[in-house]
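Yeah, one chain of the complex is gone here, protein chain that is, but the others are all in their spots.
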Amino acid sequence: MAQDDLYRTVVLERAKAPRHAGPLPTATLNGQGSNPLCGDRVQLHAVLDGQGRIEAIRHETRGCAICAASADLMAGRVTGQNRTRVNRLHAELVEAVETGTAPEGLGELAAFAPLHQHRSRRRCALLPWSALIDMLNDDKDR
Amino acid sequence: MAQDDLYRTVVLERAKAPRHAGPLPTATLNGQGSNPLCGDRVQLHAVLDGQGRIEAIRHETRGCAICAASADLMAGRVTGQNRTRVNRLHAELVEAVETGTAPEGLGELAAFAPLHQHRSRRRCALLPWSALIDMLNDDKDR
Amino acid sequence: MDQSVITSVHAAGSLRHVRADFPILSQKVHGKDLVFLDSAASAQKPRQVIDCMADTMRTQYANIHRGLYWMSERTTEAYEAVRDQVARFLGAAAREEVVFTRNSTEAINLVAHSYGGLLRPGQVVLVSEMEHHANLVPWQMLRDRTGVELRITPITDDGALDMEALAANLADGKVALVAITHMSNVLGTITDARAIIDMAHAAGAKVLLDGSQLAVHRRVDVQALGADFYVVTGHKLYGPTGIGVLWARRELLEAMPPFLGGGDMISTVSFERSTWANVPHKFEAGTPAIIETIGLGAALAYIESIGFDAIGAHEDALTAYALEALGNVSGLKVIGTAPQRGGVISFTMKDVHPHDIATLLDRNGIAVRAGHHCAEPLMRRLGVTATARASFGIYTTPEEIDLLARTLEQIRGFFV
Partner (left out) sequence: MDQSVITSVHAAGSLRHVRADFPILSQKVHGKDLVFLDSAASAQKPRQVIDCMADTMRTQYANIHRGLYWMSERTTEAYEAVRDQVARFLGAAAREEVVFTRNSTEAINLVAHSYGGLLRPGQVVLVSEMEHHANLVPWQMLRDRTGVELRITPITDDGALDMEALAANLADGKVALVAITHMSNVLGTITDARAIIDMAHAAGAKVLLDGSQLAVHRRVDVQALGADFYVVTGHKLYGPTGIGVLWARRELLEAMPPFLGGGDMISTVSFERSTWANVPHKFEAGTPAIIETIGLGAALAYIESIGFDAIGAHEDALTAYALEALGNVSGLKVIGTAPQRGGVISFTMKDVHPHDIATLLDRNGIAVRAGHHCAEPLMRRLGVTATARASFGIYTTPEEIDLLARTLEQIRGFFV
């Protein structure tokens, strides 16, 4: 079995050695998401700047490689972005996992496009994102 | 449709104009049988002689032609016979309806042999007989 | 045979092509061509359904919902796609309102158990005099278990629901649920579901329609009707056995406790306490009838490919033709003459027991049902112990009806 195109280097690396994992003592926003079916759980901690952009974000993820890598890639990718941009990235990721083709500009997140062949695993990649969107929405509603 | 070999003349005649139907005021034995599924009901009235032979028997039957004809042919056939003989005739009738071939000596009762192709109707022909056997057994048990 | 019947029947879905889809119709019985006039008991299956089930088992089968692998995902998709199809077929507001059951009987029992369990003593379940046992016995069992009252709305002499009596039965405001057939399997009567629902809702009652018969013959639109519960059964819809449907409004399903416990209907399980999955899964415990559900999808697609316009026209023409043909048979009496009716005709014949009719027809290849048709109380109301019943499907031809009428005339001849 050769290098798998779903479990690419980037996915495996981030799952094994995440760059944005751990607590964030300065966090003003905290959120979480879980998938009771497989026991995956993502906790998010973030600070927003004055313009509503994500200044810093960290995740604590217990789950499969897809979920852990997705959380870590997400954290890297959304730093410095606002809600609108997060929603757009999320929509593009959804498109990628549903069609198998990544919209241009998705960058490393395109690694998850092969999930289009694994319907039941899409949720693993999307879980961190829905946790993030919930967290940002909760903040706005306050 | 030609004369049907199940609904032969003898069956139709006896169903339409039974020879042994009606009450029997002198009856010392009374019995009945019914099939709740189709609403068939046979009432029997009989007198036995000193040797346990059926001296007289009449039936009151509400039901299909097969059941009515069977009751009437039975009444004619068992008059003068004892329990042993009744049981034998019953066994032969069962054999006829199950195999489609009537044992020799079944006489007019052989008319029911084609029921072998109509499993769900066999009970119609056998109902008067089981009522009779029950009645004779009840008498013996007393 | 009347030429206009031939025309309208043949126009309706090109009967010859339809018949070619049903392999069983070329079978012989007692040496005669099979004439199958018992579709109301269970319909025959087109090759589209047979092939779909066989192909599923040959090429794309695994247990569903929990498998992370390709075969399981594809099978799950095929299974869940039928939920969408059923939702469209019944005009449901959402796929989540579609619960798969074994048959209509289980669907009604599910409601009697889960919704019925929410009722209080003193509340009333109202059924009619013409219900199939499936829509009577579960309510009797509920009554005997919980002390709700079971009330019966009579029918008129022609076999229609007595709408005045219905109004009277609803008047005290105690009726919580009206459970009534949308089409009688004995009389052929199509009830006025819209009127029943409007009256029931005005009296604060919910309505369950037993669509086991109707859904085969007419397009159902549960939202347009305003129904609360609707049940259908796959095997009468030219589909497999072992699969039926309960449709219910989402909020009702959500308020109802589960029926059967087991895998797939749970959210989390611990020894102390379990929580339930969302609807509809809360009501689908254990491995469902996967292949049959997929087969039901093929049956619905087949029905849609013919279309209810053609199906309705065909059956109306056939039914009118049959009523006339049977009306001419000496000594024959049609039971059930309500104006709104479908292709199910019960009859008795003077001096001939229904069982003898059925057997003599069978000996000529013609399959009709005889008995109480799982509606004993209705038989009592009609003053008979049994009737003979001929019922039509999309494959029934006017020639078959001619043969039925002719053979009945001959049978009658034997007995007089």
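A, B and C are the chain letters, set down in written order, and residue numbers restart from 1 in every chain.
One rule holds for everything that comes next: contacts are C-beta pairs under 8 Å (C-beta built on N, C-alpha and C of every residue); 3 or more make two chains touch, one makes a residue touch a chain.
All figures in this text were calculated on a predicted structure; none of them were measured in a lab.
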Chains in view touching the one left out: A, B, C
Touch with the omitted chain, as defined above, among C:Q123, C:T241 or C:Q410: C:T241
Which of C:G204, C:G286 or C:G413 contacts the chain that the document leaves out: C:G286
Touching residue (missing chain; options C:M53, C:L119 or C:V279): C:M53
Touching residue (missing chain; options C:A62, C:M163, C:L252 or C:V384): C:A62
Residue in contact with the excluded chain [from C:A81, C:M141, C:L252 or C:L323]: C:M141
Residue ranges of subunit C at the interface with the undisplayed chain: 23-24, 27, 29-30, 34, 36, 38, 41-42, 44-45, 47, 49-51, 53-54, 57-63, 66-72, 102-106, 108-109, 112, 132-134, 136-138, 140-141, 150, 152, 233, 235, 240-243, 258, 260-266, 268-271, 273-274, 285-292, 355, 358-359, 361-362, 366-371, 373-374, 376-377, 380
Hidden partner chain, residues of subunit B it touches: 36, 117-121
Residue ranges of subunit A at the interface with the undisplayed chain: 1, 4, 6-7, 12, 15-16, 37-39, 63-66, 117-118, 121, 124
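Everything that follows uses one rule, which is that only the chains that are shown with their structure count from here on.
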Between subunit B and subunit A, distance of the C-alpha-averaged centres to the nearest whole Å: 83
Centre-to-centre distance between subunit C and subunit B (centres being mean Cα positions), rounded to whole Å: 40
Residues of subunit A touching at least two other chains: none
Junction residues of subunit C - those touching two or more other chains: none
